[in-house]
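Starting off with a structure, shown below.
With one protein chain withheld, the remaining protein chains of the complex are depicted in position.
Now for chain A:
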Amino acid sequence: MYDDIYRRGSINRPPTPDAEDDQIQEKQLTFQEIIDIKLIESGEKERLKELLRERLIECGWRDEMKALCRAFAQKKGRDNVTLDDLVQLLTPKGRASVPDSVKAELLQRIRSFLASAAI
């Protein structure tokens, strides 16, 4: 019986927006945005960030980034370095050198969160 329902295309159409919704100029949130907000509101994002910090310190990633900054500042001159410079310098290298084990652990945590938050 349920197979029939799923085969009917009409079921899968997005619901017709109610009249009131047109007046309120609200941006429709994407799925990703919903998750993000839920992560922040529940405090889980903060906990995940803390975990990430810990792991990145443990494996020496942060020291590596510090060394990069120092080398850059020495070359460019201490007073000629801005925050933007450093962000631009570090972002590609930093992202690329996060250990796979750390990525895996965080993904696992996020999955558990999603499961428990019943999204």
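Heads up, the rule we're going with is that a contact is a pair of C-beta atoms (placed from the backbone, for glycine too) under 8 Å apart; a residue touches a chain by one contact, two chains touch by 3 or more; residues count from 1.
Basically, contacts and distances are computed from a predicted model.
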Item to complete: One chain of this complex is missing from the view, so tell me which of "Myotubularin-related protein 12", "DNA-directed RNA polymerase III subunit RPC6", "ubiquitinyl hydrolase 1" or "Mic1 domain-containing protein" is its UniProt name.
Response: "ubiquitinyl hydrolase 1"
Worksheet, complete the sentence: On chain A, the omitted chain is touched by residues 27, 36-37, 40-41, 50, 57-61, 63-64, 67-68, 71-72, 82-84, 93, 96-97, 99-100
